[in-house]
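Let me give you the structure first, and then I'll get to my questions.
Missing here: one protein chain of the complex. Every other protein chain is in place.
This part shows subunit A:
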């Protein structure tokens, strides 16, 4: 079915592009970033970056593994099967292979034609590909059956059947995950939540939203917005990812500094265990100290102990007054000072504090042909956003803060957005970096949690490594163009990017496992917000002790004794 083959990836791209556009019309993302998003290559280039973060050390085909990504501008490139890229992964023989009878059971259970994509009794290879291939186009599974249940009861019956028959399962939301967790490795059945997409209730007074797991994040936020509230999570994949997927990955995103993590905002959830048990913990209480808080296991559980079917979440009031300022600073020391002052003086209205180094901003300007907001060059830049309920109050606070940081020479220069489009352009200077980082060929990306005082020294050390190892330079002879650092300063979350002209095993060797060791020594995290999935599973030891990993395994064995849930991944 060549028509479908062409249509599916295109549809996915449209949704992503849409997401970016919708976002642009809400608060942020500059027109140019939105326009970039509509280019077919956008999706691939972004994915591509993340893909390089995680090379499995055991793979012997890692050279080949990079091959499909050498030309990131071509969306239609073949992605190798994960099983071929990582020959060390072996299918678990305890799992049964699908038969016609199994398919028959599911078809009868789910009823509707469009609820089952059957590649067992017929050829549905092309159709299945959208569910087998991940967003980064790095991983590709070989599943032959996709199920799209409509109700919690259906999910329960599916899992029970799979558990009884030793059929492996891969829960799937919007398939925008960045660590290979959302697609099968071998022939696991994909259970996709897309059809469970109803908002169940919204309480005007408390701001509590109860909704099916398959509701798309953008829709959840739009719903909250209609009632003057905001979904407490925001991220680039907004138009495609599902709130169930967000919860399963414990996604962080752009609003974490202000609204906190999903571990705090999710008040309750409904989930199905592998044996079919429906865990109804859809509490709408803020306080409930009655026993172990088991829902937390599903938040960030990446679908390894059950499928989340609904969540209840606390949505804060939406802020009518939003301001954005953008600064140039002369050292990382000053960035920290500015952050301290921002917290002190802006306190409750501070909603984002993002850091970008000079290299990151230069790269953004170069890749986009954009003009930076400030004249002259600065070693560091910051973006500060405030959100509050009263424009006058906020402006006064912001002005006092600005006068202070200028007067004390904490910042060297700065601008303040005077209207919405300037606000969006300033945000684009931060949000456009990720895309720019792979504009020139490729990028090795690391998403790390590091204590603030040491956060930037990693970038400096990485840079000096490349300065001395002969891999970085101005001409095409050198694989590495630059090393850049940026990230959510407010969350101690650094994005370290090694910007490349081409992928080169030597570059990877120069960073890994050095970067993981560096982070481990400082008690940081090797995966701040993207999770473990398949990609980071081998590196968990850098961030968690043996005891911790052992306890985690016990949890997994307790709830999923047959190991059918998202096998080969996580821990």
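Some notes on this structure:
The criterion applied here is as follows: a residue touches a chain if its C-beta (ideal position, glycine included) is under 8 Å from a C-beta of that chain, and two chains touch if they have at least 3 such contacts; residues count from 1.
By definition in this document, contacts and distances are computed from a predicted model.
The chain absent from the displayed complex carries the UniProt protein name "Probable electron transfer flavoprotein subunit beta", chosen from "Probable electron transfer flavoprotein subunit beta", "Adenylyltransferase and sulfurtransferase MOCS3 homolog", "Molybdopterin synthase sulfur carrier subunit" or "Cytoplasmic tRNA 2-thiolation protein 2".
Across the entire complex, the residue among A:413, A:461 or A:512 in touch with the chain not shown is A:413. Screening A:123, A:280, A:348 or A:403 against the full complex identifies A:403 as the residue touching the chain left out. Although one chain is not displayed, subunit A still touches it through residues 3-4, 6-8, 11, 25, 114, 117, 127, 130, 148, 194-195, 320-322, 325-327, 373-375, 391, 395, 399, 402-403, 406, 411, 413-422, 424.
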